[in-house]
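Missing here: one protein chain of the complex. Every other protein chain is in place.
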Amino acid sequence: MADRYRDGVPVVELRGAVALLGTFPALAGVDLTVESGEVVLLRGPNGAGKTTLLRLCAGLVRPESGSVEVLGHDLVRERRSVRRRVALLGHATGLYDDLTVTQNVYFWARAAGLTAVEATGRVTAALLRMGLSERLLGQPVHTLSAGQRRRASLAALVVRRPELWLLDEPHAGLDQSGRDVVDALVGDAVAAGATVLVSSHELERVAGLGPRVVTISGGLVVDDTGRDDGGGHGV
Amino acid sequence: MSEVRRFLADARMVAARDLRIEFRSRVVVGQVVPFALLVLVLFGFALDADHRTLRTFASGLFWVAVLLSALLAVHRSAALEQSDGTMDALRMSGLPPAALFIGKATAVFVQLVLLEVVLLGGLLVLYGVQVVDPALLVVAGLLAGVAVAAAGTLYGALASGLGVRETLLPILLLPVLAPVLIGATRAFDDALGAVAVDGWAWTGLLAVAALIATVVGALAHGVLIED
Partner (left out) sequence: MAGRDERPGNTGSRGSRLLGCVALASLVVLGVLAFFLTGPDVRLHPTTGEEFGQFDAVRMLYLHVPMAVLMYASFMLCAAASVGVLVKRTPWWDVMAHSTAEVGTVLCGLVLVTGSIWGRPVWNTWWEWGDVRLMTTLVLFLLFAGYLALRRTTTDPRRQERKAAVVALVAVLDIPLVNRSVAWWENRTLHQRSTLEELKIQDLTLFTLMFGFLTFGLVVWWLTLQRFRVGWLERAAIDHAVGSAIAERRSETSADELDAAIGVTDEQAGEASP
């Protein structure tokens, strides 16, 4: 999948990105470059701006100033062509309570542009791979536990085969097997050539997957270690 | 041509999803339709128990009941995209906003038609009206339904996300629908034989309103859900 954009173009390139939540500057000028196939761990205290950074990369938050390029496209002008290739797992699940698990995931697969045949082929496989039992697939989402919803939510993203994964605290609310599923998913994504940005408090779990750790504090990148090219500190 | 087919497929998918949610949750059937009938009954209490009075005002009361109930249906439709991050997921899906608009408006339209049918039954039974021109009734009812569904979906998307949609939606939507209320009431006056007016001319006005609401809604929806 990495061959869909030009080699050498960074998957994420932020330059002086400022993003506001209302009038509060959640990001105060972030410079960050992520190359294709990298796994980047974002860490930082609560309120550091991790969630806003991920939402900025998804094109859900408009930069107040600075530039945001994702997959070689300017996110302000061309976000529609980019978003379909990006998956964001946020704190919310993005599922409709009254639809069944399968109906939800099938809808999101079709909405992302998959044909009926493609979607049918991928949906059940993705759900089973997320560790949801077949019995649950016909249940309305509102009967599921929080952890089961999160798995269903991940399945809705997996079917799209995104090129860039933005995972915001993916382990939150999951039991041990759920965490293993997430880790396996990140591993598969990397093996398929995708790029992963993951924010997590659980350093050691994700650190096993990728060498690069970016520390955010006060809306700025304050530390950037483990980059292959040694391009060092992002401030 | 495949662009158009793709667009229609997307819209149909959204409409089917909203209707499926309604089929499973029965909010409109179980709550909005009974509310509309309740409004009809309340008008009966408030005005007069006299059939003649009720028949005279039947079409106006019908459309006021439709508009009030439509507010609830539109609110429900907009609330679907407010639950647990579904609006963000829609933005990320790359679904064209215009297709999303047409799909959601279609689902609201189907629910409004159902509502109108039940209310019409209420008029026949409770108010004792008689249908003089069924064709006019159907055409005017459908066109007004399109106008209300399209304008309602547009303003539902606008008011949702501001955190005040319950109170803001009526004062934004109802004035815009004033011409639809007048036109639909007059067309129904003719169709029910209450007043001698040219109901088909009014139907023309309803068609223009429906067209404008649909086109403006489809064009503006991207602005409303992105900003």
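Residue numbering begins at 1 within each chain, and the chains themselves are lettered A and B in the order written.
Just so it is clear, a residue touches a chain if its C-beta (ideal position, glycine included) is under 8 Å from a C-beta of that chain, and two chains touch if they have at least 3 such contacts.
The structure presented is a predicted model; accordingly, all values stated were derived computationally and were not measured.
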Per the touch definition above, residue among A:P10, A:G44, A:G94 or A:P162 touching the missing chain: A:G44
Residues of chain B in contact with the chain not shown: 151, 154, 158, 162-164, 168, 171-172, 174-176, 178-179, 182-183, 186, 201-202, 205, 208-209, 212, 216, 220, 223-224, 227
Absent-chain interface as seen on chain A, which is shown: 18, 20, 22-25, 28-29, 43-45, 64, 172, 201-204, 215, 217-220, 222-223, 235
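One rule holds for everything that comes next: only the chains that are shown with their structure count from here on.
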Chain B residues touching chain A - in the complex, by the definition given at the top: 10, 13, 17, 20-21, 24-25, 80, 83-86, 88-95
Contact set on chain A toward chain B in their complex: 58-60, 80-81, 83-84, 86-88, 90-99, 103, 107-108, 110-113, 140, 156
